[in-house]
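One protein chain omitted, others in place.
Each chain carries a letter (A, B and C) given by its place in the written order, and its residues are counted from 1.
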């Protein structure tokens, strides 16, 4: 965990309005990075104080040999907008690695990933890790329309990539969570990341369709963060084991442990 | 006087650390622009509030036929820095024209201009106006070193361009104001713009060397501004005729009228 | 420049800031440039259609002509600014000669902001303004932190605020808005006192007292030493105070402090303000004032509100049971 100044080496537009931002990062950070972890990016020049707080972004990918890290940034607002406006060659002020990780159980062989929007980012990193371990991966991704999906070329070939769009312009016509029941028998574990409403329907779909506690579901939750290191207690998630920080104890939690 | 969104069409480095920024502007603004006037540039995105206030920049040049205005920006700090970081094609949020103008008296034929640093900007606009009126112009420019001077190519050919550098790397070795006494007999009017210390030495040189009130000296003074239109009363200059706003009554004042 | 308004929305934005005053203060919309940030209404006329505004408040007027504080008077701070203008103005008599005759022909109501160092002087100014044509209301600044009044301002003490309000109330039949100071310990107490003393409305917040030092010169960046802090930086303090005051008074509340766009204005309305003033943001984006009217109207339209009233106090439980404090 450290602060570093990366240099942006590449920008690639994805998912309609988002960007893959690639920048240099220290080798030890790149080697340590695991799916689910995130970095906090300063969305401003150091001497300008608005917007004030760093913005968390999941690690989308790392290339330790090239010394590069990639994040997926959707410019929702002022911070994201500033970041995607940076040019190649600009500095980017990064703090990381932060947070816990998705945890693939030793005996799991079939992994289901469920992503919505920029929630695609940490799951893609996880899919790559799983493929490297020769596990079977099905990656369900939902978006408003075809243009807002992640291009198939971004997904490792070994992964079964299934998409859903709300307007039916690609793949299944409807919500990505509608597809989940089909895979609950098959999957040993489920991993999910997406907007709040996606979690809600995922939860009801899983509770209605799975057998007992199997498969377990790990979710990466989003909270506004200030420090990212467990110091401010601003980013809490209420769990069955008490208040947890989403920046250190999370962002990945067992769905069944969270007090929704 | 109006707000407009210009599009940056060109960026040209000058004077070592500064930039000529050229952007589109409404025709009526371009036609109305006179030397000494300025525009107020928003040094941030609209939804980001730091730095808060617009920054004034003298009009450096206009090309009404091409629909373009140029300002000379030295990135002293946060606002100037943000502006020179804009890329070609970006929007720039401008308010203008603001302020009064340098006033060439009907009978003046010999004009002396004395500039220091970015004070070069309004004087260059004035030199062009004077040349168009077939007046004789001597333009004295001072800077720390040769690299911080305005390239001669920026100056109209008809103008006698004399430079001074503090380190002697170009032209006269010393302060630009040292050269002024030589021209006080010749000049019908003097026009000056530069940093505070330049005004101080200009004033003592003029008071010590000129004959009575001739030549008259017009100076463009710098004050921190908020509104730029005379509404906030934050930018006052104390004159022998009372408190004056530097944004409406100025920025150009008769040196003899200012309470220094 | 009196132009015909092209209205881009359906919602009713009308508001009366003096409902219990026979002279009333009906505004066609709730957007008002704040005192000290809009001169005398003339300065911005070349840039925006001033007549479209709900009203405007002029620079603070004092009993005598004032040349203001020495320079520098303003400096920038993070998302804010400090000012210590020192109430430079032509004095009440010079003012009355100079501006109301023009305003008389305007469609936009003009509100006069008054400051003084004694109760008698407040009353004297209110009396002089009472029957001047071209004036729609008085805003009583009991909070200006730049005036030396023993270092203690009227607006920090409920009794003193009450006394000033009573005196002004007696001296004029014009609508009276009392402008509160954020320096008070309990802004609700002051607001209640002022309401009891006959104010038609309250406005808040004035600037917070601040200071910033230039390490190079080792002195304040403001010649007056301290200045008034305004702009987006103070908005959270302003919204909180408007919420508190709107919880305890029944008269209209005019909210201000850092408003720079329609989302900010909505915060104040939902906290309980019936109208808003815009100060510092005018300097950066004068066109925001008229855009705010349109954007507010369009926001109401697209959120199913037929009038502004539909959102006033929407975030404030006191607006269910108006008059009971929930703070």
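Points to keep in mind about this one:
In this text, a contact is a pair of C-beta atoms (placed from the backbone, for glycine too) under 8 Å apart; a residue touches a chain by one contact, two chains touch by 3 or more.
All values derive from a computational prediction rather than experimental measurement.
Contacts of the undrawn chain with the visible chains, over the full complex, involve A, B, C. If you put the hidden chain back, the residue from C:89, C:172 or C:220 that touches it is C:220.
In the complete assembly, the contact with the undisplayed chain comes from C:210, out of C:210, C:252 or C:286.
Listed by residue number, the positions of chain C touching the unshown chain are 77-80, 82, 151, 156, 183-185, 208-213, 215, 218-220, 226-227, 229, 231-237, 239-240, 243, 258, 263, 266-267, 270-271, 299, 311, 314-315, 327. Within the entire complex, the positions of chain A that touch the omitted partner chain are 1-3, 42, 46-47, 49-54, 93, 95, 223-238, 242-243, 248. Counting the whole complex, the residues of chain B in touch with the unshown chain are 49-50.
Assume only the chains that are shown with their structure count from here on.
Centre to centre, using the average C-alpha position, chain A and chain C are separated by 47 Å. Chain A and chain B have CA centres that are 52 Å apart.
Looking at chain A, residues 49-50 sit in touch with two or more other chains.
The set of chain C residues touching two or more other chains comprises 78-79, 232.
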